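The complex appears here minus one protein chain, its other protein chains still in place.
Right after this comes subunit A.
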C-alpha cells in the first residue's frame, strides 16, 4: 500500500504520542503511518541525497545503558540523515558510573533542552521512568525484557515490503521468548495488524501465561513452523545454556535450531528473520541464515534506519497534545 505523500503528511498531524515506549498501546492506523513514513525514507536512503534537513536544529541523544552496536548506529544514522545533531552517551565514561541515579541523569539531560532521548536500559520500565521526568520525546531502544518497539516496526516493514501485508499471515517466533523484548513487541504488533502469531520454544524459555498475549504455543518446530509464512528466530544468549533453562547448546540446536529440515514444513518460500546478532549453529544454521532467497536478515538492518527516521520524525515534529 503506497500511500500518497500528502496523505502521509496529513496523517502525521494525527500522531499525538509524545513518546514511543512500546508497541502496546499503538493502533493499527498509527503503526501503518509509521510504516508508510518509513517506506518513504527507504527510498531516500537508497538515493543519491541521503541527508535532508527535515530535523535540522534538533538535538537527539542516544543514551545506552547496555552495549549495542547495531541499534545505536542505526539511530545515530537515522538522526543524521534527517539533519539532526546526534550525540551518543554510553554508560562507560558517564556520570552513571559515578553513581548518579537514573532520574538525576534524566533531569541533567533535560536541562540541556533535547528534542529526543533514545534509551536502551537493562531494566524493564526504565524508559517509562525517564519519560515522566523529561520534556522531550523518549524512544525506547530496548528495555529489559519488556519492549523493543523499533525492532518490531522494522520487522513489520520488512514483511510488508516482501508480502504486501501483515494481515492473515502466520508468523512463528522461535527461541528464547522468556528473555526477549523483541518477541514481546512483535507479538503486540503482529496481533494489532491481524497476523496469526505462534511462539515456538521449550517450556523453560516461555514466560508465564504467554498464551494470554494472543499467541499459539508450540514446543516443537514441526508443529510450530507448519505452514508458517514467516519464521522469526530470536537470539539465544549463551549464558542460558548452563543447565537451568536448557541442558546444552547441541540439544538446543537439535530441537530448536533452524535448519532446512525443520524449515521444510513451513510454506514454500517462507521468510526467515532474525533481529541479530546471530549465534550461527545455535539458533540458526549458517546455510539458512545466508540463503539469499529466504533470509531477509540484512534487509531488516537496512530498513531499521528508515523506521528509526520515521519514529524521530513523527515524535519530534508532529504537534503534541498538551
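In this section, a contact is a pair of C-beta atoms (placed from the backbone, for glycine too) under 8 Å apart; a residue touches a chain by one contact, two chains touch by 3 or more; residues count from 1.
In this section, contacts and distances are computed from a predicted model.
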item: Name under which UniProt lists the unshown chain, selected from "BolA protein", "PH adaptation potassium efflux system D transmembrane protein", "Dihydroorotase" or "Pyruvate ferredoxin oxidoreductase subunit beta"; value: "Dihydroorotase"
item: Omitted-chain contact residue, chosen from A:175, A:202, A:275 or A:304; value: A:202
item: Residue among A:52, A:108, A:248 or A:286 that touches the chain left out of view; value: A:248
item: Positions on subunit A contacted by the hidden chain, ascending; value: 202-204, 219-220, 242-248, 250-251, 254-255
